[in-house]
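The complex appears here without one of its protein chains, the remainder shown in place.
Right after this comes chain A.
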Amino acid sequence: MKKYISLILVALLFVACDEGFEELNVNPTKPSQVSPQSKLTAIQLFTSGGRYENWRANLIYSSTMMQHLSATAGYWTGDKYTRNEGYASSLFDRYYSDPVKNIVDLQQQLETEEAPEEMKAITRIMKVFIFHRLTDLYGDIPYSEAGKGYIEGVLKPKYDRQSEIYADMLKELEESVAALGSGTSDYGDADIMFKGDMEKWKKFGNSLMLRLGLRLIKVDAAGAQAWATKAINGGVMTSNDDIAYIEHTNGPDGINKNGNGEVFTADGNPRMSKTFIDILAGDPRLPILAQRRGDQSTNPADLVGLPNGLDASTYEDATGMTSLDDFAEPNRNIITGEDAPMFFQTYAEVAFMLAEANVRWGIGGDAATNYNNGVEAAMQMLSLYGDAAVIDQADIDAYLAANPYNAGTAMEQIATQYWIATFLNEYETFANWRRIEMPVLTPVNYPGNVTNGTIPRRLIYNQGEKTNNADNYNEAVSNQGADEFTTRVWWDN
């Protein structure tokens, strides 16, 4: 009898060997979904970027190729047009894994949850911003299938032609701005760029359309004009109140900080390029942007730029200086803070584009006025760096008086001011310079450079793509040309 009771007990105890297992394997520490608002805030910070890609793609490569900064250290590879695969692909690596992945997911959530159209529109504009930065830097890139590893199981996205990406991005902007009304979107304060202000998003969308339209100038001048016209008619930024930028804080975590600021905390090597310092001669921005490394002097007479393309063994002969501390560096008391703002697009840039549109096609208002507005705005917006960066109106006026708009050299003037105004947003500096090739930058020719002594025209892809996404990578190379720094992206041809 006892035996049978025992056997029954055994059977009862183990009747189900997996009872409750399904619930047990649901992670109790992680949500299965989060709000679109929290995702947008994170995406905007991801887009501003971490130290990783700001160090490598933005500063080490782009800023030195554009001769804003310079450095003698060997790992500042953009200064010398040498190859560092991981540095070059850093934006590609980080953007797809952070902002792209999460905005693709956010879009799906907004569709599933049938969110208001204006939220979708804001998300689409944000997405265009992310992708235009990627495609401008690399050319043909995964776009239509990107970030869908989980949603659609696409492990190896195809590379879309940049011509098609641009067409789609412009269409997206057009549709998005049309869907935006006025008032505050449901993103509210979670939208750390515009606090949900739909009017500002509309201006940003149109301003971005203007930027993208002008990018086409080499390959499709008519298209460029059409899109510029459409953007201007739709309403672009009109003052520094409209600037698209991210406000950062001093921590507590890396995500909260300005990625460029984190670089300057960690890296004492970058100096102001001689090219930049020379162009800033007489410019009231000079003592705000630069200081002498050794004694922090901002006296313009003390501010000497370090030429690009030098190393520790050659700079003394080339410059006559005996210490790297005697050169100017980004002003560490004003613009290099970890709580500094990060600019995506500014009114000053818009004003310069309007001036250019007027020069080219007679649209967008008077060129001289727009030029003056742009210079003034570019100087005034520095106040976002703090009180120490406020420039007296008298100084601005004096500068404009000394450097008046000159119709004869308008394009170079406009391009140079655009180049100055996008300092630290080097992705944009690099893209705009390639389409207009002004100001004229003299390339360096450092031993071992991979561009034959020419300024790079793009950065190279993640080289792991050769194995992880071989077919699509190879197709992109056959469409666009060799995966080299010298290959031009579609709109640069």
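Observations, loosely collected:
The working rule: a residue touches a chain if its C-beta (ideal position, glycine included) is under 8 Å from a C-beta of that chain, and two chains touch if they have at least 3 such contacts; residues count from 1.
The rule is simple: contacts and distances are computed from a predicted model.
Taken from the listed names "Succinyl-CoA--3-ketoacid-CoA transferase", "Ribose transport system permease protein", "SusC/RagA family TonB-linked outer membrane protein" or "Acyl carrier protein", the protein name that UniProt assigns to the chain not shown is "SusC/RagA family TonB-linked outer membrane protein".
Contact with the chain that does not appear here is found for just one residue of A:Ala167, A:Ala226, A:Ile255 or A:Met438, A:Ile255. For the chain missing from the display, the contacting residue among A:Gln37, A:Ser62 or A:Thr77 is A:Gln37, taking the whole complex into account.
One of A:Glu23, A:Glu114, A:Asp317 or A:Asp387 touches the chain omitted from the figure, and that residue is A:Glu23. The set of chain A residues touching the chain not shown comprises 2-3, 5-7, 9-10, 13-14, 16-19, 21-35, 37-39, 41-42, 45-46, 92-93, 96-98, 100-102, 104-105, 141-142, 146-150, 153-157, 189-190, 192, 247, 249, 251-253, 255-256, 462, 464-465, 467-470, 472.
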